[in-house]
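Data first, discussion second: the structure below is written as structure tokens.
The other protein chains are all here in position, but one chain of the complex has been omitted.
Lettered A, B and C in written order, each chain numbered from 1.
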Amino acid sequence: MNIHEYQAKDLLRAEGVPIPAGDVATTPEQAEAIAQRLGGMVVVKAQVHAGGRGKAGGVKLAKTPAEARLLAAKILGMQIKGLTVHKVLVTAASDIASEAYVGIILDRATRKPVFMVSRAGGIDIEEVAATTPEKILKLPIDTRFGLQAYQANELGFFLFDDIKKVRAAAKIMTQLYAAFMRNGASLAEINPLVVTPAGDVVALDAKISIDDNELDRHPELEALRDETAEEPSEVEARNAHLTFIKLEGDVGCVVNGAGLAMATMDLVKYYGGEPANFLDIGGSSNPEKVVSALRIITEDPSVKAILFNIFGGITRTDDVANGIVTATKANPLRIPLVIRLTGTNEELAMKILHDNGFTASSDMDEAVKQAVALAHGGKAA
Amino acid sequence: MNIHEYQAKDLLRAEGVPIPAGDVATTPEQAEAIAQRLGGMVVVKAQVHAGGRGKAGGVKLAKTPAEARLLAAKILGMQIKGLTVHKVLVTAASDIASEAYVGIILDRATRKPVFMVSRAGGIDIEEVAATTPEKILKLPIDTRFGLQAYQANELGFFLFDDIKKVRAAAKIMTQLYAAFMRNGASLAEINPLVVTPAGDVVALDAKISIDDNELDRHPELEALRDETAEEPSEVEARNAHLTFIKLEGDVGCVVNGAGLAMATMDLVKYYGGEPANFLDIGGSSNPEKVVSALRIITEDPSVKAILFNIFGGITRTDDVANGIVTATKANPLRIPLVIRLTGTNEELAMKILHDNGFTASSDMDEAVKQAVALAHGGKAA
Amino acid sequence: MSIFIDKSTTVIVQGITGRDGSFHTQQMIEYGTKIVGGVTPGKGGQTFGGSVPIFNSVHDAVRATNANTSVIYVPPMFAADAMMEAADAGIRFIVCITEGVPVLDMTRVHPFVREKGARLLGPNCPGLITPGESKVGIIPGRICAPGNIGVVSRSGTLTYEVVYQLTRAGMGQSTCVGIGGDPINGTSFIDCLAAFEKDPDTHAVAMMGEIGGSDEQEAAEFVAKHMTKPVVGFIAGQTAPPGRRMGHAGAIISGSAGTAAEKIEAFEKAGIGVARRPMDFVELLKARM
Partner (left out) sequence: MSIFIDKSTTVIVQGITGRDGSFHTQQMIEYGTKIVGGVTPGKGGQTFGGSVPIFNSVHDAVRATNANTSVIYVPPMFAADAMMEAADAGIRFIVCITEGVPVLDMTRVHPFVREKGARLLGPNCPGLITPGESKVGIIPGRICAPGNIGVVSRSGTLTYEVVYQLTRAGMGQSTCVGIGGDPINGTSFIDCLAAFEKDPDTHAVAMMGEIGGSDEQEAAEFVAKHMTKPVVGFIAGQTAPPGRRMGHAGAIISGSAGTAAEKIEAFEKAGIGVARRPMDFVELLKARM
């Protein structure tokens, strides 16, 4: 789960990370009031779950509260990478002597949280990694022992020469790690970590992603979810316990299991089609899920054909068949539907479908070919 | 460092351990007021750093606030194992269906905190260990991973059969372990852990010892130290950074290093004497420490002779010699003094002592023999 | 022969009285798996289906049954504890089916299990099956047939798809293993490939990977260096949108973006046959055996 910059900063502040004062606003008037309260120059920052906010014009410097209001009015409602800005963060502006990058990411290969730090901050860390990897220090942390002081120092020394700044940075490393662990994060980033002309080390921007699997343990984090900041169809899918990612194609896909779902999308592409989505109905079948899946997919006007690919293991294919029947009775489909079912209770499922006027195949290859052809205006084979 | 029952209970309450309400009183009137506030029957419990309070008459049941006042008046000022009672805990009385023992101790052999639990609670756990060791479950905890739920359950199942009580006990194990770790304890005990007739599992008594080495990290725990509850000479010694334990003999011992101090006491005994104390002036010598050591030892009227045994390594023997000279000039000794010095700066030390009218030996055996003889009214050899 | 499990494997089920646990216990028993006990704290002394004894703890179960293997169907918040309990109780092979285990939990479970000398499969995996002998987990038994193809996969239903095609083509399996798709899991592709290489009854291996991470690239390197048996591989996710999960930052660490193209290239470089479609495994394997 992604959270906003202002929320990530709150989590870091709770651990003691030094961060310039600021507050979130949903209206230009609120933005002005916050700027008034902070005094001096402020930065107005779009709060959306997307990178490149600066380039998109979502981050602006305001000299006066009135200017903060004007800028907020411009940024609120703006579209950044397809997402509408509903909130801005108004925060005290800092003078910057130098910028560094600090991040922790849960790493598959080392099976550990790994710190990444670089003196090349503020800019895109991926670019640094690609062009000058020696400018990044990667340090895996063994969670059995936690981040040790000597490791925090090592990270600090990689960023700074002056021992005072090293110690300040080391302290921030410890606080960032604490925030990462306490909140079940999969990513926690401070970029840039800046040194002010006065020599203070402060976090100017922050990003935290929470491992979705942790949310049951952290209801207070679930409360940070901002559904207005997400693609509405993805919100709807999550509430229906479906894993759904919207794409640009025209073949809507309903599959059980992420691996098979991806393989199905690949096969759509293989036969010249374009998948309209990734959709995994998950393991335990439930006719309701099928109903929700069909509703979400048919809401997308670019979908020209729908493909079901279900390999019944835990999933009972008769449940899926019942779901298809229920959904299409309530809302008759206006686009073609291709069904592939095999596995648990296959005979029963086939009977349910036939009795309700559907045909179904047990062969994946054949079903995908059909769906692609139908999306392209052809006929089902 | 030992803390009182009421302080230990506060630390456990902070983790959520269910404990009957209560408060501490230093006067009978306070005790009455607390009993009034609690309502119903209360227990008045002497707060001293000693076991066997019950047998000594330091724990009494009061039916009314007035009775609580009377009992508090009796218990306050009472002597238990040589310690004066300055405080009583007044706590709501609980009905008891069964009693169990739960403790965690930092164990040398496994190098881990070890849980000990037994259905035989309320009574002396050492007796249980000696007579029916199979009634105790010992479970070492790896602090890299912490107490796991399955371990807390295993401990709970050892104490109870009913799953509700097992779960309640398992929760208390987790809370006790958290208190142990958070406070840098070397011992944390709930004895008895009782089941009430209603089936609730609650802690009736608690004992926590803090690792002295943790106190720099936990100033809030240092604040729990109750110097009125300790032997005054030991308090004075600690404040002078000496390790001192008062004993019953007549040969006062001033030694550097715990091992050599014990070996010196043993040698006193070997030659027929009785050491009056254990006193370790520690590694880094400082004339002030020697002055404090002499003052503390001479305050004890049963001391008949004083023995210095200093093997200079880090300790500079000239520092010790200067300390002896300074201390005896300020407060001339009225009992014989035997000095053994060897090691770092030995020649200088000998010169300082001779110049000030002292004799000193470099042989431990000889010095101990002399000190014993002098304590028995003999002459120095 | 087979890898990891065979007809002598004795299994306890953690969470045997839960919805998923009880259903799949029944399925495993019907398949012929030796289920010797189950664990549900508080239900010790009862039985499952009148014959399988239930215990309060894995320690109790192991003491009473001497089981060497455990399969876990407990809710995600309890899964880390269940895996550690199994390892601590002396279980040698732990199969965790549970989906949704917090990844940070696994950063502790993994070294714990390794210290205890146990092997962990999963979490978030379908388990494994040695057709005709034993199944531990949820892979549908009837799609499998005994034979000489070793199957290893990061995904559940995709595995079924491939196994189904192999079986229909008369190509039985020695063992089919689903290692699970979580970022941190117990048994890797390499662990399975090494075991298949050693198993005399495995003649070729089908491997199904996914985008993300670099496990498949490392597996390819292993195949090139250490395997004499033919391997055919598939990568799911060629059309998946980039950067929707841990994506980029993870890629910086592993030095790989984890794309399908990268992985397929690694397969080709290692001499692994590349199945473009799940149905291509049959022909590619036949051509190599």
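To be clear about the criterion, a contact is a pair of C-beta atoms (placed from the backbone, for glycine too) under 8 Å apart; a residue touches a chain by one contact, two chains touch by 3 or more.
Note that the structure is predicted; figures quoted are calculated from it, not measured.
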*Could you run through the displayed chains and say which ones the absent chain touches?*
A, B
*asked:* For the chain left out of this view, which of B:V59, B:M78, B:A93 or B:V114 touches it?
replied: B:V114
*Which one, B:L83, B:M181, B:V235 or B:I335, makes contact with the chain that was left out?*
B:M181
_For chain B, which positions touch the chain that isn't shown here?_
103, 105-114, 116, 125-126, 129, 133, 136, 138, 142-144, 181, 184, 186-187, 189, 209, 211-214, 216-217, 245, 247, 255-260, 262-263, 265-270, 275, 278, 283-284, 311-315, 342-344, 364-365
*Kindly note down the residues of chain A that lie in touch with the hidden chain.*
145, 148-150, 153-154, 157, 163, 166-167
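Here is the rule we use: only the chains that are shown with their structure count from here on.
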*Identity of the chain that, by mean CA position, is farthest from chain C*: B
*Report the pair of chains linked by the most C-beta pairs in contact.*
A-C
*chain B, residues touching no fewer than two other chains*: 145
*Two or more partner chains touched - positions in chain C*: 108
